[in-house]
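Not every chain is included here, but those present sit where they belong.
Naming follows writing order (A and B), and every chain is counted from residue 1.
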Amino acid sequence: MVRACVLQGSILKKVVEATKDVAAEGANLVFSTVGFSLKATNPSLGAIVAVVLPADAFDSYHGVCTVSMIVDLHCMSRIFHVSSEDDIITVEECPEPEGVSLVFQNPRHDKTSEFRMKEISIDKEWLLHPLHIPEVEHHSILETENLATLKMPSLVFQRICSELADIGDSGSVLVTIKVTEEAIKFKTKGELGTSIVTCSQKFDVQKPEESVVIEMNEPVRVKFSLKLINSVTKAASLSDRVTINFLREMPSVFEYKIAQTGYARFYLHPSKEL
Amino acid sequence: MVRACVLQGSILKKVVEATKDVAAEGANLVFSTVGFSLKATNPSLGAIVAVVLPADAFDSYHGVCTVSMIVDLHCMSRIFHVSSEDDIITVEECPEPEGVSLVFQNPRHDKTSEFRMKEISIDKEWLLHPLHIPEVEHHSILETENLATLKMPSLVFQRICSELADIGDSGSVLVTIKVTEEAIKFKTKGELGTSIVTCSQKFDVQKPEESVVIEMNEPVRVKFSLKLINSVTKAASLSDRVTINFLREMPSVFEYKIAQTGYARFYLHPSKEL
């Protein structure tokens, strides 16, 4: 039996696109018998990414072993770029100098494409360990540590951040997020002037998927790199809704739920400059 | 009562796009109780732009005061770029350091975007005065001063100029416009060779909107910067037809009529090099 994992590739392609910018320094991908996970830390951006996709998040998933790889997601992205939406992907380890083999088979069977990728050499030990972010483990957040929780359509969040970036000048611009009981405000200052986008609490029984829910314990005022926030919002392709937890003296958590139990989570350290 | 003007933004967005390149050195925008106007001079290009949009040219327009601002239209363009077709815009003056506030509210009410723009400091006195182009005031042109008038579909005019620019080499290329009784000829010379586009007098009772009408008093042969002419043709988004007046020893006038009494007019000095 081939020691490989065979899966339908479209959701994996979305995960790679959604995380490649935040995980720019390399990511640990694990394909196992129960599903897929991706972990990456980016110390220079002050960000951590964790993606968990159980087998049932895929249209089809069949894993007979565990294949673990540390790869450059921008390379993965270029490989997925030439794949079709409905390609079946076989992932397996292969001998050096390349460490991983990805085989794409399309349903029309007119060609088979194999890519043997080089793994990147980073501090593997660290990456292969469980993520060292116990303080922000999602289910263990104490009520008293949670300043505010925001739930909104992921596309609205993406449009707001993209709008601010289009007006803003450069990669160094910060966005200030201010949460009150009624509204969340995003503010940037650039050469052109000042941009303020306001998103108010909103609930329509007819369209609960469009609701904007603010649960505030304490008012929040944090700053993030506008470019980093924009990278995070790409995960809108993975989920219709985003939940943002603003925590006391801890990274904020941006969570996109996928299928029943899967998720993509981004842990961002607020910028010090206030 | 808020001292502001509230209006539907789509036509304003088109005006900004159509005039930003000709008015590259800044424009004076006035929102008043009766409508909108834009004035700009560009001495280095030898061009003047005047746009007048009465309130009825907008889907909705409500002004309770006059807001005047001198702004960089390329900044305005970036702000409008992120707006939606159906956004309602509130324009008002705001305190320094920004001088103007534009608030965009979309009908879905999922967010409100405010942009506080810096005004640009140019010779305000001059700009705020009525345009100093009495000699070319449209309604006062003497018959004897009018060499020729050309009326044609604005998209055909745009396609011709864009075609010449695609073949031509650089921004320094000139286009020669030659008007005879039967036809108008556009000619450029570049590295690739010579391009000549001919547009003949034409009238079809079934499709009067496609007619090309030449009223010639004297044959015309003038040159303009091909790049500048191409900037002017962007106003095709504002009107289906363009009227060009070639005047004796005065700038030529390119007029796009908007709604009942509105217009965008470009006054271009022909290039001296002949």
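As a working rule, a contact is a pair of C-beta atoms (placed from the backbone, for glycine too) under 8 Å apart; a residue touches a chain by one contact, two chains touch by 3 or more.
Note that the coordinates shown come from a computational prediction; the quantities given were computed from them, not determined experimentally.
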In total, how many copies belong to the whole complex of which 2 are placed? 3
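Note that in this section only the chains that are shown with their structure count from here on.
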How big is the rotation, 0 to 180°, that puts the C-alpha atoms of chain A on those of chain B, in steps of 5? 120
Per the C-alpha means, the centres of chain A and chain B lie apart by a whole-Å value of 45
Okay, in this complex, where on chain A does chain B touch? 153, 156, 159-160, 162-163, 166-167, 192-200, 202, 210, 212
Given the complex, residues on chain B that touch chain A span 75, 78-79, 81-82, 98, 109-118
